[in-house]
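A single protein chain has been omitted; all remaining protein chains appear in their positions.
The first chain written gets the first letter, and so on, giving A, B and C; residue counts start at 1 in each chain.
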Amino acid sequence: MYAIAPATQLELFWMMLFIRRFEEKICEVYGAQDMKTPVHLCIGQEAIAAGVCAHLDRADHLTTTHRGHGHCLAKGMDPYRLYAEFYGRTEGCCHGKGGSMHPADPELGISGTSAIVGGGIPTAVGAALASFLRREKRVSVVFFGDGASEEGVFHESLNFAALKKLPVVFVCENNFYATGSPLSSRQPHPEIWRHAAGYGIPGLAADGNDVLAVYASAAGAVARARAGEGPTLLEYTTYRWKGHVGPDCDCARGVRPLAELEAWQERCPVAGFLKKLLEAGLVTQAQYDARLAEMDARLDADLAKAKAAPYPEPHALHADVYHQRS
Amino acid sequence: MYAIAPATQLELFWMMLFIRRFEEKICEVYGAQDMKTPVHLCIGQEAIAAGVCAHLDRADHLTTTHRGHGHCLAKGMDPYRLYAEFYGRTEGCCHGKGGSMHPADPELGISGTSAIVGGGIPTAVGAALASFLRREKRVSVVFFGDGASEEGVFHESLNFAALKKLPVVFVCENNFYATGSPLSSRQPHPEIWRHAAGYGIPGLAADGNDVLAVYASAAGAVARARAGEGPTLLEYTTYRWKGHVGPDCDCARGVRPLAELEAWQERCPVAGFLKKLLEAGLVTQAQYDARLAEMDARLDADLAKAKAAPYPEPHALHADVYHQRS
Amino acid sequence: MPWTKIILDKSAALSKLTEGGLRAATYCEALCEAQAQLLETDDAVFLLGEGLDEPGGVFGSIAGLSERFGNRRVLDSPLAENGMTGIAVGAAMVGMRPIFIHMRMDFLPMCMDQIVNHAAKWNYMTGGRTNVPLVIRSIIGRGWGSAAQHSQGLHGFFAQVPGLKVVLPSTPYDAKGLLIAAVRDGNPVMFIEHRWLYANTGFVPAEMYEVPLGQGVVRRKGRDITVVALSHMVWAAIRAAEILATEGIDVEVIDPRTVRPLDAGLICESVARTGRLVIADVASPSGGCSAEIAACVAESEAVRTLKAPLRRVGFAETPTPCSPVLEAAFYPDHTHIADAVRACMQA
Partner (left out) sequence: MPWTKIILDKSAALSKLTEGGLRAATYCEALCEAQAQLLETDDAVFLLGEGLDEPGGVFGSIAGLSERFGNRRVLDSPLAENGMTGIAVGAAMVGMRPIFIHMRMDFLPMCMDQIVNHAAKWNYMTGGRTNVPLVIRSIIGRGWGSAAQHSQGLHGFFAQVPGLKVVLPSTPYDAKGLLIAAVRDGNPVMFIEHRWLYANTGFVPAEMYEVPLGQGVVRRKGRDITVVALSHMVWAAIRAAEILATEGIDVEVIDPRTVRPLDAGLICESVARTGRLVIADVASPSGGCSAEIAACVAESEAVRTLKAPLRRVGFAETPTPCSPVLEAAFYPDHTHIADAVRACMQA
């Protein structure tokens, strides 16, 4: 179980659980059809967000994708402002303009989220370039899927980051699918980390459903970036439990084999780690129950508040097209 | 000197010499300012065109770049139609519409040349896809520069070709510069062939100024493609003698160090090989002189004829925007 | 004429067609049938795109084709829009007839290099020696908070490019006939659909037929004002016309169907008769296809007959917002067209 401090292990666990519950609340309310934004849930993939973001400071930059709720929460975003955004309300993190696919919180280093596959990868490198030019110690971490690694812009980004030794960590969440298309229909082999060698940078793969493995492997990459030694490509294998978009499972529609999903659910990052923590005595069932209830209460309250929050005025449509110079 | 038949060695040499003389004629006339097209000369790089194309059949596909004269000649194009194209005449290979950067000869498998860096790489893969879908044995060879390997489309093309095991040979002519920008300002290390590993395909580098090394290394790649075993990435190191565009040398303007050019000129692919052939007795000085004179006579005649050929009528401007369905 | 008629209400359309012994199909079915028949009748045709072998792929518009024609005719694609477009272009240059499919039009900016710098120019750059028989299908999305990157109408980009043809079918009949014509055309054709048209029903013959590229159609004859509408806006224009008829305003609705080449003659002839013009597009007006339509009229003799300034109806001049409240304010519908018509009539 690695040499990771018990307190840290617990933090990692609570974060995973928090993300899981955040997403499950969406599943609960989505059928009411009043959360009008396409939600791409990360249930099953929580360990990566938790394990990587545990190494980041508030000032560090984070870039995510259409499947970004977990990363935003792990970086510290307020769930209320996310829910409010998904409900299209003024108090949402983008004042209702962005929705689920485009969360932003510049104060936390999340300057904006793109739903164009691969679109955020170069912007993350740009943030790292800014750190480099300003001689800051800020690290830039970018999450993206296996599908995104097929986009040319991924390579263009790796090349420039490696060339300039920029402080960026490339984190590929390989869940073996892009919408319903399996990795084997899209790439000649499943090992995305192997592209690192082409750029002379470290590349490694680890079990993305094991939060301690994620935490341990990300530590070196973030440290390397912070020390000015350049980028690293991390690949974490994982699996999404829900369909590509929305709260339903796509196995019913024949998109993915049910047996495949079930095998991965056996390896649930949250339940598996909870079992270990209970066995190791790092947490008791009662502590777990209490914390879960606390989280649920908070998330339920946030969700209810978000749903009750005011909509933007229609004329807000025309605001924010251009930045107004002050 | 490898196990390459003497006759083949001679053919390779004559092709290199032919390309060299073709380009040198352009240098001679370019100052007259009536060949109004930006010429990107391949003087110094002839061995790659000659060595690779020697393995191709007439029906095979070839895709080249802005620096494509040599490849076109090695695939069998008529120098007259190239010169006429450069002079903007109707009898040019593109009827004057394309110029030096866009030669085409579909009957020889040269369906069109792009001057957008990297632009021709996916189209070459597309030709290979057509061969695959039609179950033909045609191979598709694509030449491109070190600069082009930085474009995302290079990677997107490698990925698809590797995925589908398409009959395509990727030939990178690494001349260490993209316009005046050295490779070291653009890539973290100089070994472009290393990207092959990311796609699980063979990749190798060889001396692009040694036509026999080119010939030998390309043989396997072309055979592999023809056998349906998939793509190969070949990198040939070389150097261009002239400036990026036009017949002048850019060393005078301080773009590249003169000493660097001189060191590469010592390793001239044409002169170096001639010396070996003379030493090996495969050719005599008299034979060489005679053949050179013959080539010069032909090229001079073609050039003169091209210059005297008729211009298109101005209304030809409006033809060819759209294909007319018959 | 059932070939050009739009009946807004689905069940009314169905009973009308059945009465006349005419075959009804949805826009989505029409697309699917066109592709099936093209795959059947021409070995050079193949489909390429992301997620094509997914059950119910591309909103149903290729349903069953993967199973029926196999993975050498219906190819799933990696996520690499520019490269894959280049690959389709390359295959087309040597005689294949690919149909490249995008689920959203918003992904096309990624392949502009291969579309604008390559596909559009090969025939010209080679002096007519290499043509590019490529069709690129893409779908304009709308609603449910699709937001800024999943709802754009970018046909205005392509309509400016010599060498491209740009088609926006609005009816099931045209969806099938224009797609068949596009694939056989021999040029790169941008074939632009609208997600909200997929369920609409109309007459669709079973056999293969073509609707010629470059010919607009009068969807409704009228005396008082011309409304030129594109894609989904054609239906909104018909609805507006029906409302306005009750107010005594007789609206002529023209559907250009292709915006490059644009049937400017048909439009100008109508404006010359009515003296008034409203243009309705599935995009922001500024600089887009509605600008070109306006310009064509302004540079024709028809401009002399204009009794009032023309008006444009389109998306707001903003990126698409997510919030349902803002989305509602962003999109125009038949009421906006009707308002524009009334304003024009009074001006």
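Annotations for the structure displayed:
What we mean here is this: contacts are C-beta pairs under 8 Å (C-beta built on N, C-alpha and C of every residue); 3 or more make two chains touch, one makes a residue touch a chain.
None of the values given here were measured: they were computed from a predicted structure.
The hidden chain makes contact, of the residues B:Glu150, B:Glu173 or B:Asp302, with B:Glu150. Touching the chain that is not shown, out of C:Glu29, C:Asp53, C:Asp76 or C:Asp106: C:Asp106 (per the contact rule at the top). Touch with the chain that is not drawn comes from one residue among C:Gly163, C:Gly177 or C:Pro324, which is C:Gly163. Contact with the undisplayed chain is limited, among C:Lys16, C:Arg142 or C:Arg260, to C:Arg260. Within the whole complex, the absent chain has one touching residue among B:Ala59, B:Ala227, B:Ala304 or B:Leu317, and that is B:Leu317.
Taking the whole complex into account, chain C touches the unshown chain at residues 82, 106, 109-110, 112-113, 115-117, 120-121, 124-125, 147-149, 154, 156-157, 159-160, 162-163, 259-260, 262, 283-292, 294-295, 297-301, 303-304, 306, 308-312, 317-319, 321. Interface residues of chain A facing the missing partner chain: 61, 63, 92-98, 102, 104-106, 111-112, 114, 116, 119, 121-130, 133, 152-153, 155-157, 159-160, 163, 319-325. Contact between chain B and the unshown chain involves residues 36-38, 85, 88-89, 92, 94, 96-102, 114-119, 147-148, 150-152, 178-181, 185-187, 253-255, 311-318, 321.
As a convention for this text, only the chains that are shown with their structure count from here on.
The geometric centre of chain A is 37 Å away from that of chain C, both derived from CA atoms.
Spacing of chain A relative to chain B, judged by their CA centroids, is 46 angstrom. Chain B and chain C have CA centres that are 42 Å apart.
Within chain A, the positions touching two or more other chains are listed as 150-152, 185-187. Shared contact sites, meaning residues of chain C that touch two or more other chains, fall at 77-78, 80, 82-83.
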